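Please find one structure pasted underneath; my questions will follow.
Of the protein chains in this complex, one is absent; all others appear in place.
Chains: A and B, in written order; residue numbering restarts at 1 for each.
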Amino acid sequence: MDNTRNSIYIDIGEAGYTGGEPVIKNIKFSVKRGESILITGPSGSGKTTLILALTGVLNNLLEGYVDGNISIFGINPLDPQEFTSIPETIGVVLQDPEKQLSMSTPYDEVAFTLENLGYSSNDIDRLTREILNWMGLGNKMFIDSLYLSGGEKKRLCIASSIVHKPRLLILDEPTANLDPWGVKELLEYIELLKSRGYTLIIVEHKAKYFLNLSDRILLIKDGELKKIYQVKNVKPHDLENDLANEGVDASCKIQSKGVVKSGGEVLYTVDGVSFRYSDKDEEVISNVTLEIYKGDVVLFMGPNGSGKTTLLKLLAGFYKPTRGKITLHLDGRSISLTRPTREVFYISQEPDYMFIYGSVKDELWKSGAEQDVIRLLEEVPWLRNLMDESPYNLSHGQRRWLAYYIARLYNPDIYLFDEPSAGLDLNLLRRFLTWIMSIREKGKTIIIATHDPRLLQLDINSIFLVKDGRVEKKDVKDVIGMMNQLFRGG
Amino acid sequence: MRPSTVFIYGLGITLLAFLSRDFTSLLILSVINGSIGLYLGLRRGLKFFILLFFIGLIGVFINALLFANYGEPIIIFDGFVLREMFISSFILVALRLFSILGAALIFTSLVNTREFIRSLEAELYLPKDIAFATSIGIRMLNILSRDSEEIRHIRVMRGKSRYPLTPSSFLSYLRPLLSLSIERARWIGIAAEMRGFGRRKRSVRKGRLDRLDMILIILFLIQIIIIVAISLGLT
Partner (left out) sequence: MKMGGFDVRYTAIDLAYLGVVAAVSGVIFALTWEVYYIGELIGGPIGARILSYGLWFIGAPLAATLIKKPLSAFLGETLGALVETIIPTYGGFTNLIYGVSQGLFSELVYLLFRYRRFDSLTATLAGAVAGIPAVYLDALLFEEIYPLEVMFLILIGAMISGGIYGFLSSLAVKAVKH
C-alpha cells in the first residue's frame, strides 16, 4: 500500500445513523489523486449519508456507525484521533449555503476555516483575500452575506472550503438551488478546480451536468453501489440511457409538448405593476402588464432573484403593488386582493412554512370537507399511518406531498407553486407533473414560478420570462432554444 | 477602539443604574449617559428607538399615577392631584431608565456587531463556543424574520390569526420556526466541524486600546467613584 498517501480507499460494509438500521451497504471504491468522481443515484439513495460516513462525521459527530475501512490519503476518518486531521485534508461544500454559512461577511466566513486550522494572522488575511478575489467576490468581502445572490453564496461556500488547499474536495449536490445560468457558472469553476489538480468527489442526482467532467461515475441505488462507469470507455449516448433507466437525470435535452391555446376567460389583469419591499429597497418587479386566463397552466420562468416569487406573492395577495393594479376576476366579481385568501392558494418552496397544526390528522381534517379527506386517505394510503405524527417529523418528500394535499383540500380556484420541482429526481418529478395535470383537469388555474427547464414538459398555456423584475410573454420554443443554448452539447 | 471596552462600560452603567437608589446618583448617570447616548444615537439615526423609549415612559407615568400617588400634594389642577410620592418615584424611575437607554445607545452607536462578536473571543476571553453560537444567532435573525413573514402570510391564507396572541398560536408559530432552524443548525454545525472548529484555539486578533477607550474608562471610573462616595456619604 505505498500508494496510500496518494489515494482514497473506501470500503463500507454498512453505515447508518442508528445501530442496526443501515442506510448504506456494500460500498467499495477507490479514488486516485486528481481524479473526479461523480456519485449519482435517485433521491434518497443514501448519497449524503455516504459523504457523512467517509468524512468521519457520521460516527464521530452524529452518533451513527460505520462498519468498514476508510483511508483518505493515509488518514482514517473513522478514528476519533485521526478525525481531527480531516479538516486539513478535505473541503466540503454542502447543498444549501444557508445551511453552511455561519459568519456575517464573506471575509469572516473564509477566515473562519483558516482560524480553526491555526494559520497565522498574516497568512489568514493574505489567503482569504486571494481566494475571494479568485472566486469573484473580491469587491464584496466585507458586505453582509445576506446581500449575496444564491450563486455568490455558493461560490463563497466553495471559497471557504478550498482556502486551505485541501487534497480532496467533496461537493454535495452542488447544483441544488441554482438556476441554469448559475449552474453554468458553477461548472466553469469546477472545471477550473479540476484543472488545478484537485481531487473531486461530486454527489449529484442531476448527473447530466457532470458527465463530461467526471473520470468515473458511481451509481448508488437503495443504499448500495450498483455500478461503476469508466467514462472514457462508454459512449455518451449509452451512458445517458443507462443512467436514465436507473432513474437518474442524465439527459440535457429539454422536451416539451409545446403550448396549448388558452380557452378561458380572463382571471388576472395585471396592469403596470411595480413593487418594492420598502422605500430603501430597489424595485423587485418593474412595470409588469399581463393577463392570465382561467384554467390555464402558466409558467413564470427566470433566474433566481428575478422577482418571480415576489410576483407570485403579489398574485396571492400577500403584498400590494407599490404602483399599478392587480385585478382578480373570480365568480363574476372583479377585486383587488388586499390580503391572502384560501381561494388563491400559494404553496411555498419550503413545505415547513405551510403547516399550522401539530399533527397530520389536524392538518387534513381541519383543511377540507369530510368527504374530501376520506377520499384522500383512500387515494394515499401512506398518509393513514402517519396521522398522529407531527408534520415536521415526516421526511422531506412526505412533507412536500402533505403540503400539496392540504392545498387540494382547501379546493382553491388558483394554485400558485414556487419552485415545486427543486430537489425532485426523475421519478418524483413525473409523479408531480401527473398530479398537476389531474388538478388542472378539474378546471383549476395553475401558476408556477420556476427556473427548472424540466417543467417545460407540462401542457403549458402561457409562459413568461422573468428577468431583473421585468416580465415578457414568450413562446415555449424560444424558451427551450434559450435553455438548450446554455448547455450546448449536453 | 475595542468593542469590549464599550460593552463593559454599557454593562457597568446599567448595573450602576440598577443599584442606585438616590436622586443624585441617578441624576449623574442619566445626564452623562443620556446626553452622550442621545447625541450619538440621533447621529446614527436611531430616532425610532428613542421614540419607543418615550412611549414606554408614558406607561411608567400611568403606573406611577395608579400605584404611587400618595403623600403631600404637590401639583393640583382640574381635579387631578399629583402627590409627592408620585413625583419622586416617577422621576427616580425615569432617570434610571434614561441612564439605561443612554448606555444602550452608546453601545449601539459605537460598536459594530461583527467586531463585537470577534471581541467576545479575543478580548473578553470567552470560549470560542460562545462567539460561534452568537455569530450563528445574529446570522439566523434575518433568515428567521424572513421565515416568520412567510409563516404569517400562510397563516392568514389558511384562515388563522396573523399574530401569536394565544398559547396555541404561539405553538403554531414556534414549530415551523424551530423546524427550519434546527435543520439549518444541524448542517451548519456539521460544516463547522468539517472545517476544523473542534480544534480551534482562541483567535488572537485584538483591537487596539486607543483614546476613545481611555475616555470611556475614565468616564466610567469617575461615575463609579462619585456614586460610591455618595452612597458612603449617605450612611
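Rule of thumb we're sticking to: a contact is a pair of C-beta atoms (placed from the backbone, for glycine too) under 8 Å apart; a residue touches a chain by one contact, two chains touch by 3 or more.
Keep in mind that this is a model prediction, so the values were computed, not measured.
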| item | value |
| --- | --- |
| Option from B:40, B:92, B:209 or B:226 whose C-beta touches the chain left out | B:92 |
| Which of A:134, A:392 or A:435 contacts the chain that the document leaves out | A:392 |
| Interface with the unshown chain - residue positions in subunit A | 61, 102, 358, 390, 392-393 |
| Sites on subunit B contacted by the missing partner chain, in the whole complex | 10-11, 13-15, 18-19, 21, 49, 52-53, 55-56, 58-60, 62-64, 66-68, 85, 88-90, 92-93, 96-97, 100-101, 103-105, 107-108, 113, 116, 127, 129-130, 132-141, 144-145, 147-148, 163-165, 167, 170-171, 173-175, 177-179, 181-182, 184-186, 188-190, 192-193, 197-198 |
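Everything below uses one rule, namely that only the chains that are shown with their structure count from here on.
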| item | value |
| --- | --- |
| Separation of mean Cα positions, subunit B and subunit A [Å, integer] | 39 |
| List of subunit A residues in touch with subunit B within their complex | 52, 55, 57, 61-62, 84, 86-88, 90, 92, 94, 96, 98-105, 108, 112-113, 115-118, 121, 145-146, 160-161, 313, 316, 318, 339-342, 344-346, 348, 350, 352-358, 367, 390, 392, 410 |
| Residue ranges of subunit B touching subunit A (in the complex, touch as defined) | 113-114, 117, 132, 135-136, 138-139, 142-143, 147, 150-151, 153-160, 171-172, 175-176, 179-180, 183-184, 186-188, 190-201, 203-205 |
